[in-house]
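First the structure, which I've put down as structure tokens, then a few questions once you've had a look.
Omission of a single protein chain aside, the complex is shown with its protein chains in their original locations.
As written, the chain order gives the labels A, B and C, with residue 1 at the start of each chain.
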Amino acid sequence: MELVGIFKYLYELLADSGLPEVWVELIGLVAAAVMVFGLLALIALFLVWWERKVSAHIQQRFGPMLTGWHGWRQTIADALKLLQKEDITPTTADRPVYYWAPIIAFVAAFAAYVVIPFGEGLIVADLNVGILFIVAITTFTIISLLMAGWGSNNKYALLGGMRSAAQVVSYEVPMVVSILAVIVFAGSLSMVQIVESQELIYQWYIFRLPFGPIAFVTYIIAATAETNRTPFDIPEAEQELVAGFNVEYSGMKFAMFFLAEFVNVFTVSAIGTTLFLGGWQGPWLPSWVWFFIKTFALVFVFMWFRWTYPRLRVDQLMEFSWKFLVPLSFANLILAGLMKYSGWFNW
Amino acid sequence: MGLIKKLPVYMEKFPGGGLVTTSLNYVFNQSQASSLWYLLFGTACCAIELMATGASRYDFDRLGMIFRASPRQSDLIIAAGTITKKMAPRLRLLYDQMAEPRYVIAMGGCTVGGGPFYYDSYAVEKGIDHIVPVDVYIPGCPPRPESLLEGCITLQKKIKQQKLEDWG
Amino acid sequence: MGGLRTEEFQVNMGPHHPSTHGVCRFILTMDGEVIVRAVPVIGYLHRALEKICENRTYPQCIPVLDRFEYCTAMSCNQVFALAAEKLAGLEVPERAEYLRVIMLELNRIASHLIWFGTTSLDLGAITPFLYGFREREDILDLFEMTCGQRLTYNYIRVGGVAKDIPPEFIPKCRKFLDTFDHKVDDYERVLTENPIFVVRNKDIGIIPPELGISYGVSGPSLRASGVRYDLRRDDPYSIYDRFKFNIPVRQNGDCYDRYMVRIQEMRESAKIVRQAIEQIPEGEITAKVSINFKPPAGEVYSRIENSRGEMGAYVQSPGNSKKPLRVKLRGGSYNQLQIMPELVKGHKIADVVAIMASLDIIMPEVDR
Partner (left out) sequence: MNRDELTQYLLDKFQDKIELLETGRVEPFFLIKDADYLKSFCREIKEDIKLAADFLCNIGAVDTGERFEVVYNVASIRKKHRFDFKLVMDYEGAEIDSVQEIWAGANWYEREIWELYGINVKNHGNLTRFLLPDDWDQGFPMRKDWDAPDFKRMPEV
């Protein structure tokens, strides 16, 4: 069942209603935005619950059980509770910076979805520089973390913010370079065209030996760091920095950081799916189902990391990026270029 | 919060408004009760039992309770362990840093009333209700994880009886 | 350009901090992420146990001392009972000695499991914490069927033990020991070879043996620095001379070695318990001790090997009194916290956590 048909039908209905074209366009865009936003909010809530369940089962527990069937209402309850909490602004805080930080984090997390294809034709806007747009937008998260660290006027938060800035800048490089390797092969920056170039399973970039798997692994490691998750969760290292950059945030502002974190996890998984795992491509099932299956599988991998590994120290983290991942990804990029140029393996 | 407090007053003026406020009340209380994030505050023996309650066999997470390290994000202090005179101002500070609505569980004899350190000790605060308002007392030295769970369920019952009008 | 102007700043770590194992506070002077100076501030759990003991009779002291070191409450019982027995020259029946050894070693395993859990938690791995507590619950079940308590046992009394073990204790204990070795293998699989864990612990917080001895560091923390010194063998108390066990020693004295020593110690303790339940004789479980136990005048310092190092109790009896004149307690953590400022200098803030975890510091032992 392809959803795109339904949307097309609705859009045509709107176009036939006699409204001016500008309005049709606008209403279409707003509707798409609202739909994507709602979907992602749901996904984020689901992911929080899922993470708790996954962690619980890895740890031989049950996780939330009493709030609905297997605790399915748990995150809804959490969100409603956070809504009721008092909103505290520390007296020493830098007010505007403190106020805007979670909002920027939230918006940046959601904005990336403009160019992510959820299925064949299910994309808000197919920009011809799609992947560049995503890389640019996700970088906003760092700014928000820095702002949160600075604005809270708390030493732990500041340390957390500084760490996250250093970390994300370091890992942005291998991540982008590993993405570049794919782009070299696909010959396009548009997400849709990247997906279309991997129609059959052996065309998925993860299976294009030898550069594909290396780029994929580099990407996954860098993405874990980008989303501040264990083993790279030093910005909010609970045992060192209490809660890192969000130590002073309460109530809804904290919820925004919390949701943004999970949306980011979904984003990097979705990008990973699109770039390496063939996006919506797959037999029998509708395209959007394939997309979600692959993305959730990747999300599961991230959760698996989180509940297995200890945390790296901040300098070791930097060393790992600059001394290992960056050279590796650049070498890989050259390899991909050579392969593309020579025409080997170019199936 | 002011808006929510006044909401019932306005709502009652409309037909069916009462129903809306009651169900709103119900939903809010339910969500608050089933998502009590507790502050990681353990000082002595009870902290080990608190950890054991969070671990696999008893599993706090079943009740939707997870720990937060920052007082800003937690709803509940489980004061686990002896509070000494040196520690008492810190407990008050942590309580003040928490966002409303906030709750306190006094876990163990020491926090209820001095416990085994009531006599002959010059350093122990005899009960934390001198310092912060306490919602649930759990006696025991240390209380078993089952009694801690029971205490938390009691707190949930208390939360579920709240009224929107009482907020503030 | 004259270079960037940097400034030292102070971070207050604790007393309420997720990884200070209770309520220890560090005032850290930092230069960026590097620690220049660390000043421990203690006393947030000072409960005046020693003062309380001065106004309690000898049997009454034992439940109070359970709270001295709650992770290994059996040891606290044992060290005080030992002191009182030495004062009065009491002989403890054979079976009671065996029961004591079984309980002490099981308690050592339980304590090391708490250490294992909190260490992994401090390094950011949450799952091993729950694995450690899973096995600990099995041990607590054994304690519970013996004395009815999970944490503060009041089991080892002056002259013997409080109760005999129920008949189902030994089969259950055997079952636990049979699976426990595999469980330790599991723990090792999760952490020992984990590259992140290794890189976080190797060459961090090295204690040179001379410095360690001078500061009074003892137990596993000292054995990791290459000093083969275990009171169970070198100053035998109870009946430890009857069992065969190894004393794990490592040479580097860094966090990783302390980790390895403790992991191996769990296996050795299991070995001791296995031997003890094979050999345990029938008989009395307590010597005749009157409720008005009055040891003659004298003073004694008894010490045992606890999971955190040497645990000692100095007891002075005024003679012809039911109450001790003075009880002074010594815990391994007291000295291990004292050496912390030396160890953390020049390390990162994340290493403070790792070092503290590897020394297995627990605050009631420090503050009393």
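The criterion applied here is as follows: a contact is a pair of C-beta atoms (placed from the backbone, for glycine too) under 8 Å apart; a residue touches a chain by one contact, two chains touch by 3 or more.
Just so you know, these numbers come straight off a predicted model, no measurement behind them.
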Absent chain's touching partners (shown only) are B, C
Missing-chain contact among B:44, B:65, B:79 or B:123 belongs to B:123
Touch assignment to the omitted chain, from C:34, C:145, C:199 or C:213, lands on C:213
Across C:41, C:177, C:206 or C:239, the one contacting the chain not displayed is C:41
The one residue from C:159, C:253, C:312 or C:364 touching the chain left out of view is C:312
Logged for chain C, residues touching the omitted partner chain are 41-43, 46, 48, 50-51, 55-56, 86-87, 89, 211, 213-218, 227, 229, 234-235, 297-303, 310, 312, 314, 316, 318, 325-326, 328, 330, 334-335, 338-339, 367
Missing-chain contacts on chain B, rising order, are 85-86, 118-120, 122-123, 126
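The rule we apply is simple: only the chains that are shown with their structure count from here on.
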Farthest CA centroid from chain B: chain A
Note: chain C sits from chain B at a C-alpha centroid distance in Å of 31
Residues of chain B that touch at least two other chains are 55-56, 69
Touching at least 2 other chains, the residues of chain C are 17-18, 130, 134
Chain A contacts chain C in the complex at 55, 58-61, 155-156, 159, 230-231, 233-234, 237-242, 307-316
Chain B contacts chain A in the complex at 1, 4, 27-28, 30-32, 34-35, 55-56, 59, 61-64, 66, 68-70, 72-73, 75, 97, 99-101
In the complex, the residues of chain A that touch chain B are 52, 56, 59-67, 71, 73-74, 76-81, 84-88, 238, 242-243, 246-251, 254
